[in-house]
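With one protein chain held back, the other chains of the complex are shown just where they sit.
For chain A:
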Amino acid sequence: MAFYVVQFLTGLASAASLFLVASGLSIIFGVTRIVNFAHGAFYMIGAYIAFTLTERLSGAFGFWGSIVLAALAVALIGVIVEMVLLRRIYHAPELFQLLATFGLTLMVEDLVVLIWGPDDLVGRRAPGFKGAIDFFGQNIPSYDLFLIVLGPVVLGILWLLFQRTRWGVLVRAATQDRDMVAALGVNQKWLFTSVFAVGVFLAALGGALQIPRDAVHHAMDLRIIVEVFVVVVIGGLGSIVGAFVAAVLVSELNAFGILIFPKISIILVFLVMAVVLIVRPWGLFGKPEAAARKTPGLTVNPWRPLTSNERLASLAALVIAATLPLFAGNYALTVGSEIAIFVIFAVSLHFLMSVGGLASFGHAAYFGLGAYGIAFLAKMAGLPMIVCLLLGPLLGCLGAAVFGFFAVQLSGVYFAMLTLAFAQIVWSIAFQWVNVTGGDNGILGLWPSSWAASPSHFYWLALGVAALVTIALRAMVFSPFGYALRATRDSLLRSEAIGIDAKRIQWTAFVIAGTTAGIGGALFAYLKGSVFPDNLGISLSVDALVMVLLGGVETVSGAVIGAIVYKALNIWLVSQTDLSKLVLGGFIMLIVVVFPKGIVGMLEMLAQRRRKSSPPGSPLLAKPIESAE
């Protein structure tokens, strides 16, 4: 019995940091409507700076002073980030905001390694809380008891701040109607900056308080952000009480999940999240979102099928691509195959995102599932390649069918967070379930059959599949299903009012996109000859988003161009520098802020400008989208 009590208390102690970070995320979202992906990065910087300060400053005051100083320093960094980056993108679509803050996260990951090195750092114990308390033969660290008390204290302070101060009243008002607050003479800019500073302070404090419990390392940002996303989805984005309750719930599920499913404890959290989403899609303490902001698919020029000239040009491009093996070496062909595979991946995400208006932040899950599908079929069942290629993607299809069902219940940022959480769960399973998936070592030795074994043959196979997939998805855009899907994207309510079963259409689109991604993953497994958990990882999901974004979200052909340019650039970059995350992160932020329409969008705009003098259509980012009267 005592063991369970101690386990429960450990869970409560873990909840404290999780609550601090989640409440910060919630507060920032409430006012600015930005889901701050970089929140995990701020948490991590908080821990690193606190580590350095506690090493330098001695004594009890030194320790506690360091914790607070670290949080304040990170809050200051947050203020700079808000003023330099976020102020430019408040009116951008949610996807751009998530991507920009993700770019920041990437940069921070490389920067902390540059500054503090790649090794885990073990921090000092807290003065006065070094020992443990005996509880019927079980030890409870006294620092855990401190954290257990701290959580509710912070909750109380936040409550007073929001209910009893003018600042809190203004923040709550702005959460509901920012423009009206401005129309009453309140300077929104500073309100936003201060809110961001408070939110970042909480995240950094959460990180700093972790150092006596856990080693500081450069991957702690992604781990916490995924947990935080799960917490806010369960608790309800924007609710501080919800963040507290859900943080306790998730931490307890983790603490006890390890006892029930030692290998795949995350399953329990997932099951609870699924139940909450079915019963209360907006979270336990959240409120249904008012009409969501328009998704990126706000085209001024409606999409049209290709003209016959454009068809010929595309065909010519394909033929030229097909002649590559005649003059290129094996390395170029492998790169070419990889690019073709990523075209499939990008096109599938583009279908979901631009045609369906559903920006998935975890699309790699289905790519990776396709790859694992191949691994299971080829290695365990020993099936021939052609059968594997046909059946392997079905694992992606299955995953998309299960997760998609829950994901399409939500929209906008909730959808993005949920897809990310799902992908991370699949990743954790692949990583932890060593008996089946090989864990970190992956599954090796997947080689194509002899008919596809030579680089040129494999290249032709990848190119052919990529072309077929692209044509099929394009055809779908202009089919009745595509019209219905675009209708749900542009106005969910109106499409339902004319009899479209919106959720079903979106779910179908999700499954189609997931299966297509699975096809890409299946080819990828054969190209590499192996499968690893990274094939399902967040960075791969983001790669796909950047490809679509780079090509241009609002265009139909953007994904293809984006995939080619991005993948080629990426392969080149990795061969040139060790700081590829830093460069890539900066690159993502640059596209979001400077070229929000992507390559194809830019070209189209230039072509249009040449045809007639400046069009009345305004750039996507220049102004908020308004409705007349």
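By our rule, a residue touches a chain if its C-beta (ideal position, glycine included) is under 8 Å from a C-beta of that chain, and two chains touch if they have at least 3 such contacts; residues count from 1.
To be clear about the criterion, contacts and distances are computed from a predicted model.
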| item | value |
| --- | --- |
| Chain left out of the displayed complex - its UniProt protein name, from "ABC transporter ATP-binding protein", "DNA ligase-associated DEXH box helicase", "Cytochrome B oxidoreductase" or "Acyl carrier protein" | "ABC transporter ATP-binding protein" |
| Sole residue of A:134, A:179, A:310 or A:440 that reaches the chain not shown, by the stated touch rule | A:179 |
| Residue in contact with the excluded chain [from A:56, A:166 or A:610] | A:166 |
| Chain not shown, touching residues in chain A | 166, 169-170, 172-173, 175-177, 179-188, 300, 616-618, 622-629 |
